[in-house]
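Removed: one protein chain of the complex. Kept in place: all other protein chains.
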Amino acid sequence: MRTVSRSGVALTVVIVAGLAAFPFVFQANWVVNIAVFTMMYAGLATAWNLLGGYSGYISLCNAAFFGVGAYAIANLFPTSGGPPGSTPFLILPLLGLGAAILSIPIGWVAFRTRGVTFAIVTISLLFVAQTLAFLMRSFTRGSQGMGIGVPRFSVATYERPFYLALLAIFVFAVSVCWYVRRAKLGLTLFAIRDDEDRARGLGVDTEIAKLVTFAMSLGITAMIGGVWAYYITYIYPQFAVDPLITIGMVLMVFLGGKGTLWGPLLGALLLVPAQRLLAQNASTARWYLILYSGVFLLVILLLPRGIIPSVQDLIARLRSKSDRDTSPPAATVPTVRTEVVP
Amino acid sequence: MRLFVQAVILGLLAGGVYALMASGLTLAFGIMRVINVAQGVMIILGAYVSYTLFTHFGVDPFLSVLFVVPVVFVLGVVIELVFIRPLRPSEREELSLLVTWAVALGIEGVLGLVYSTTYRSTIPSYANAAWRIGGFAVLQVQVYAFGLSVVILAVLGVVLAKTRFGRAVRGTVQNPASAALLGVDERKVAAIGFGLSVATAAAAGAVYGVVTPFNPGSHYDLISLLLTIIVLGGMGSLPGTVVAAVLMGVSQALLATYISPTSAKLTFFILLIGILVVRPQGLFGAVERGKL
Partner (left out) sequence: MSAQTLLEVDGLSKRFGGVAAVSGATFSVDTGTITGLIGPNGSGKTTVFNLITGYLKADAGTVRFEGERVRRANPRRLYRRGLSRTFQQARVFPEMTLVENLVVAVAVPVWALGRRGISRADAARAEELLDRFGLGSHAHRKAGELSFGQRKLLEFATVLLGRPRLVLLDEPASGVNPLMIEQMERHIRDVHAEGVTFLVVEHDMNLVMRLCDPIVVLDHGAKIAEGHPADVRADPAVLDAYLGD
């Protein structure tokens, strides 16, 4: 039974305080710019983990809802409307709610399949969303792109409000994950991950659980898309609905540890700064895709369970070893090694 | 009515090529439970190789198939050995999707480095030649591409039906455990099968560039189409794949004719949603609904 442990609370306080202090300690615009993207991916990956990590359903359409959020902000705060200040941040909860509602009929159809077919159906949804972003010109202006009112934030700390907004969403996402994990919903999702058919035979409300989780995950994703659009101030279909964003969040979750609370953050902290530096440098940008693919392959092949679970295993093994070492001498006599190769 | 017939003809021709491209995906899924997201980029790779052979050495795109197929076959075998084999069987389906997506990104990146992202097309002398039959105009290359697809599919069909390798493949698809007991070397079947599944697609790719302009990112257009086709076909059924591919080709052509060419881009979506609502197991009924 997981209860609120004191060390867990302390860890959370330290992480959140550290993240909140960051832009006040490191003020250079380029540094905070990287921090903005890191926090963006931390939130996206955490939201992905809610469904993907807990229930095992690999949804690849999250970037579509990122785009939904982005275009919603672009339509609400067009360039012609003048500088919107902090209003876009304030309407994010409504935006998230709207996107969550929108995701329910989509999820209803997608969840008629499972396993790898679900993943394929959601990939298709992603490509459809990208096509729609090009086609629905009245909502997106198609390939010519769409501007958003530029805020008049002070130049020296221009990035800070965006960073803090993304941090707030990230904290919200982590809180949702934390809450879900200890609620009946979490148990239901784990049961779905382990054996969905059996769960149905035990009276578990699998359909509702999946839909609710899908909606929460995508609602958060859309809010992040909204902040991104406001930060970028000019969006194009190929960047607002970008398969690389989906792949990015999945990669970070796998790297940090699927189904862990802080794994997605860890994955983002490790990958996004490197990714931004690469992408911004013209000489390395051409290698960007190749390196990205290389990192992804390495992570999945060498560390398929992610860093946090692997480290936890290591600690557990070291502990049981030291237990053995301190046990009566008879047991420490050089004996047959009983280590099991995983 | 004339418009309708014209659209159906075009749709059938395109559907035949889709069938070739998608049957490799079905084969790989059937044998190894692997979803190969890199199938699209293999087609584009085939298109680039053929483009290079044509522009530098004047090799006809249909002839370059003979070069493209073995090259991509070897590449496929290597990908299987290095990236797919290490995946644990219990996680293979889902992880293979991500791994092959990463492979696709890598190859897309390499193609971008070599060829830049400019759109290319291969334009042999007969690129725009058309036949008029009974008042219906048909581009010759489309007919050739269709013919090539039918021939390769037929060869594939014969290989699966008649050869020892084919029997091993079918055995593995139906029941991996008992196939292994009967002496089928599952690992060899997997490697060769995967090589074959991408090589056949690349054959279609060699002539793809004659019909459609392409750049390294074009594989996304292809893969979204192909994945939809195999879901419609019921995941793992070759006849289902062919039927779904033709259905896709024809409905795309009809939508393009009667509504608009841009709306045709959404055909696969409309078909997918429609079928999933009515028949979640796909047209031919094998889409995974969980195991008992």
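For reference, chains read A and B in written order, and residue numbers begin at 1 within each chain.
Just so we're on the same page, contacts are C-beta pairs under 8 Å (C-beta built on N, C-alpha and C of every residue); 3 or more make two chains touch, one makes a residue touch a chain.
Please read all numbers here as calculations on a predicted model, not as lab measurements.
With the full complex in mind, choose from A:Thr38, A:Thr188, A:Ser217 or A:Gln275 the residue touching the hidden chain.
A:Thr188
Touching the left-out chain: which of A:Val204, A:Ile220, A:Ile245 or A:Leu297?
Once the missing chain is taken into account, the touching residue is A:Val204.
Applying the definition given at the start, please give the residues of subunit A touching the unseen chain.
1, 179, 181-188, 190-191, 193-195, 197-206, 208-209, 212
Assume only the chains that are shown with their structure count from here on.
Mind checking the centre-to-centre distance between subunit A and subunit B? Centres are C-alpha means, answer in whole Å.
32
Write out the stretch or stretches of subunit A touching subunit B in their complex.
On the subunit A side, the touching residues are 56, 58, 109-110, 112-117, 119-121, 123-125, 127-128, 131-132, 135, 196-197, 243-244, 247, 250, 254, 286-294, 296-297, 300-301, 304.
If you look only at subunit B, which of its residues touch subunit A in the complex?
That would be residues 33, 35, 37, 83, 86-88, 91, 93-95, 97-99, 101-106, 108-110, 112-113, 220-221, 223-224, 227-228, 230-231, 235, 262-263, 265-266, 268-269, 272-273, 276-277, 280, 287-292 of subunit B.
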